[in-house]
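Quick notes on the structure that follows.
All protein chains but one are shown at their positions in the complex.
A and B label the chains in the order they appear, each numbered from 1.
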Amino acid sequence: MTSPGLLAAAGQVGEGFFHERSSGTLPCQARTSHLFCFDWARENIDRYGTPTVQHLELVVFSLLLGFAVAFVLALLAHRTRWLRPPLLASTGVLYTIPSIAFFFLLLPITGRGRDTAIIVLAAYTLQIIYRNTMVGLDNVPESAKDAARGMGFTERQILWRIELPLATPEIVAGLRIASLSTVAIATLAVFAGAGGLGTQIYGQGNLTFPTTIIIAGGIAILMALALDIMLLLVQRLTTPWRKAAAA
Amino acid sequence: MPSGASGSETQSQSSSEASSVRYEEATKCYPGASEPAVDALTLEVPAGEICVLVGPSGCGKTTAMRMVNRTVDITSGDILIGGSSVREREPAQLRREIGYVIQQIGLFPHRTISENIGAVPQLLGWKKERTRERSAELLALVGLDPELGDRYPAQLSGGQQQRVGVARALAADPLVMLMDEPFGAIDPINRERLQNEFLRLQAEIRKTVLFVTHDIDEAIKMGDRIAIMREGGRVQQYATPAELLMAPANEFVEDFVGADRALKRLALMRVADINLWEAPLAYVGQATAEVRAKLAAPDVEIPYPLLVDGERRPLGWLSERDLERDVVPAQADSPLGPVLELADVMRDALADLLQHESQYAPVVDHRGRIAGVLSVEIISEFLASPQAKSDEHSAVERPHD
Partner (left out) sequence: MSAPYPLLASFGGAIEFIFTPQESNVTGGKKVGGFDKVVELMLKQLEVTALALALALIIALPIGLWLGHRGKGELLAIGIGNAGRAIPELALIALVAALIGVGLLNLTPALAVIGIPPILTNAYTGVRQVDRPTVDAARGIGMTELEIIRRVELPMAIPTVMGGIRGAAIAILATATIAPLAGVESLGDFIINENVYGDNGVLAGALLVALMALALEGSLAFLQSRLTSDGLKLKTV
């Protein structure tokens, strides 16, 4: 039994069939087996503008929010050891819950729309950013901290001038991974009524139209790649000592 | 030398002087431990001297050192630097006035060498230009190429890194230096070089240094004064190296110093420090009758004449057969054997004597002219004499090349 949604979508396309002129050729989008309709793509490229911008907004805000929260949690856990297991567990739980389910769980509380989507997407990034920040901080050589303490650095100075700079590669690595998955999951934001590229995949009969799926998916993948490269550059710029060491 | 920026006025010393360090019944008890890690330590380190704390693992030497800059907090008692109690100071402030060098070096990987050296000046608020100048100055002082200032620690060898560690500790012109097994993680060859370099440095800057090591040889080499400790930081003997080697206070010290302590003493002196015997000299072309007359003298110490040239440079030992002729020949029957120099370390001189199985070896000065003759007998006589103790050199003047 196929879902009602799928049937409805098929019905719409079928309508398009019958109203076609009798020139003998069907328009590209009516032939569901056709992989990619270049003409259609050229003509309709505009419709991807807004969803792409929405998608980008969702991703960026979620990453910012997720990073802010995870960073603060990591700083807390770094100072207070007993917080570590519970925080690791709770961020893990948030990661485990599938995002669609999460969207709708929040529905009664935050309603439909961008806010819900951003909260869920941010929650999804918490685990990886938190874990990577913790690992980065833990990997700071004890000898450097010992020397710093003995030289007269305060604990706060050690954190901000030594530990965090040295943890940056791990933190940015976590951000990169988080950005990849956030871009991918944001396609589901359509279910939360938050727009994004998912609207071009699931919505008004798009489901059986490969071209739009490919375009939307392709844009998402490109966006992920672009973010990844940007963050990689950020990492390179903020850690000159690693490049030197490798030389 | 420029003094550090004046933030706190609680230090009455001007920073280019070193300060004395005095432990007054300083005690450290860790919670839950039955015995104190350091038990009522009382010790005075005079300004400008290197005091080595040495002992077996766990004896509390590192703990005692760390109590000075309060990286280990003092449970009871006090430590005074230049007369001021360290307990009254705010720890971070205090530490910025004390140089700190640790075994694992601990350079900051993400900062350049120059920035590493300038770490404390930066904390003290020095101007950037001044910090940069100071870094370059110190790089030169520890024998490193100033170009290295822009590199990162990962690009330097272990020995170079620790030199930077020392430079970093000296940056703000501290009153006292704490060094915790600083050369322990370095390979033996570079370790010796670093030790020598540091002694050379110390000859110039004369800091008060508290040096911790578990290696008695390093202690003897580096220390003006040595404190041998047992568990609880209990000092068994606090004395100069010569005293330690000649008169160990108890069995523990004796065992710790080692059964070869007599030989260890020999490493502390040069051939020039001893009274050498004289050999009757025979010049080329001299009448052999004169030489025989010298041999017959009542106070002659060595029964063999030494052949020397016009410049009094030794050429060989003359035999009976040589003396049968009228004139001293240009070449001697017996070869010279090992020739020692006044500047030689006594231990090496003894090794040479023993290796060549020579009874006597001529000793020359830096121009090759005879100064005397050394024998194993002379050395052992000297070791037994009370004069040996009082003729001690300070650490920086001892042979360490």
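One rule holds in what follows: a contact is a pair of C-beta atoms (placed from the backbone, for glycine too) under 8 Å apart; a residue touches a chain by one contact, two chains touch by 3 or more.
This is a predicted model, so every value here is computed, not measured.
Looking at the complex as a whole, the chain kept out of the display touches A. Although one chain is not drawn, the whole complex shows that of A:V69, A:L83 or A:I100 it is A:I100 that touches it.
Listed by residue number, the positions of chain A touching the unshown chain are 1-6, 32-33, 35, 84, 92-93, 95-105, 107-110, 138, 176-177, 180-181, 183-185, 187-188, 190-191, 197-198, 201-202, 206-210, 213-214, 216-217, 220-221, 224-225, 228.
As a working rule, only the chains that are shown with their structure count from here on.
Rounded to a whole number, the gap between the C-alpha centres of chain A and chain B is 63 angstrom. For chain A in complex with chain B, the touching residues are 141-154, 157, 162, 165-166, 239-241, 244-245, 247.
Those residues of chain B that touch chain A in the shared complex are 66, 69, 71, 91-97, 100, 102, 104-111, 119-120, 123, 151-152, 154-155, 165, 168-169, 178.
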